[in-house]
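Then we have chain A:
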Amino acid sequence: MTDVVLSCTKISKAFGALQASKDVSLDLQAGEIHALIGPNGAGKSTLIRQISGAMKPDRGTVHFLGHDVTRLSAIERARLGLGRSFQISSVIPDFTVLQNVALAVLGDEGNSFHFFRDLLKGRPTVERAETCIARVGLEDRRAVRAADLAHGERRRLEIATALALEPRAFLLDEPMAGMGAEGASEMTRLLDTLRHEAPILLIEHDMDAVFALANRISVLVYGEIIATGTSDEIRSNAEVRRAYLGEEETA
Partner candidate 1 sequence: MRREQILNGAVLLGLIAVPLWAWSSGEPFIITLATKVAVLGLAGVGLNIALGTGGLVSLGHAAFFGIGGYAMGILASHAQQYVPLFEWPLLVEGTKSMPVIWLVAIVFSGLAALLIGALSLRTSGVYFIMITLAFAQMLYYFAISWPAYGGEDGMAIYVRNSFPGLNTLDPIQFFAITFVILCMTLWFNARLVRSPFGTALAAARQNAERVEAVGIDPYKLRLAAFVISGMITGLAGALFADLNRFVSPTMFGWHLSGELIVFVILGGTGRLLGPVVGAAIFITLEHVLGGISEYWQIFLGVLLLGVVLVARGGVIAVIAGKGVAHD
Partner candidate 2 sequence: DGVKVGMITTLSGGGAGLGIDVRDGFLLAVKQSGNSDIEVVVEDDQRKPEIAVQLADKMIQSEKVDVLTGIIWSNLAMAVVPSATAQGKFYLSPNAGPSQLAGEGCHENYFNVAWQNDNLHEGAGAYAKDAGFKNTFILAPNYPAGTDALAGYKRFYEGELAGEVYTKLGQTDYAAEIAQIRASGADSVFFFLPGGMGISFLKQYSDSGIDLPVVGPAFSFDQGILQAVGDAALGIKNTSQWSKDIDNPANNAFVESFQAEYGRLPSLYASQGFDTANLLLSAMGKADIDDADAFRAALKEADFDSVRGDFEFGPNNHPIQDIYVREVIKEGDVLTNKIVGVALEDRGDAYAEKCKM
Partner candidate 3 sequence: MTIILLIEQVLNGLQFGVMLFLMAAGLTLVFGVMGLINLAHGSLYMVGAFAAAAVAGATGSFLLAMAAALGAAAIAGVIVEMLVIRRLYDRDHLDQVLATFALILIFSEGTRWIFGSFPLYLNIPPYLSGPITLPGDIQYPLYRLVIIGVGLLVAAGLFLLISRTRLGIRIRAGESDREMIAALGVNISVLYTIVFALGAALAGLAGALVGAIQSVQVGMGEPVLILAFVVIVIGGIGSITGALVGSLLVGLTDTLGRTLLPVLFGTFMEASAATTVGAAIASMLIYILMAVVLIFRPTGLYGAR
């Protein structure tokens, strides 16, 4: 059990009458990709929000690297090394790709209260940022404003930013969405190597990617985890098929 990096225990969250999380317990172990799938509106993003600290659970606890982080804010959790990508791309529109990533490096270095140093002349910062950009294949676009990127490119930028934080665990909410076939397969390769740096809690509706990548899959339906298992176990679980996969994916 020493290699559990992130875990949440009995998390519950209600929006009025709607129970978005019901006693959800889940963990993430070193070196793994743990995929979280489930129908739209099942509560996946809500769960991620609670783990990342953007939303407070009604009940339950979150542990990260052995600390109880339930009471910490999103910012403090990010500083501890919880990297997050958003379901809907969230970038700094007027910044270039490089600046966007450099900002994340800055956040990781934890000293944004420098008033005189020139950010983009700090060599280590820029180098680290460029490495991350290269890893998602955006080298050619490093000087383009994030607002001018196409949708798919913005998704990659989102990943590059998460990489720059050198996190101890990743929370990725639908990183493949809108990526295109080519992009999705590249992303699959990237995540595959990434898991050795830090484990990934992955939300994704692209089943090809999920089945190819996940060490474990948990299925969330109506706020409850109804099954956890390997790709094959999940693929053949009748309940999951009925609630989520439908018929074709079983083929």
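Candidate entries met the following condition: all candidates are chains of the complex that A comes from, given by their letters.
Quick note on the criterion: a residue touches a chain if its C-beta (ideal position, glycine included) is under 8 Å from a C-beta of that chain, and two chains touch if they have at least 3 such contacts; residues count from 1.
The shown structure was predicted, so the numbers you read here are calculated from the model rather than taken from an experiment.
Visitor: Since the rest of 1, 2 or 3 are in the complex but keep clear of chain A, which one touches it?
Guide: Only one option touches chain A, namely 1.
Visitor: Would you pull the chain A residues touching candidate 1 in the complex into a rising list?
Guide: Interface residues on the chain A side: 52, 54, 74-76, 78-79, 84, 86, 90-96, 99, 102-104, 106-108, 110-120, 122, 161, 164-165.
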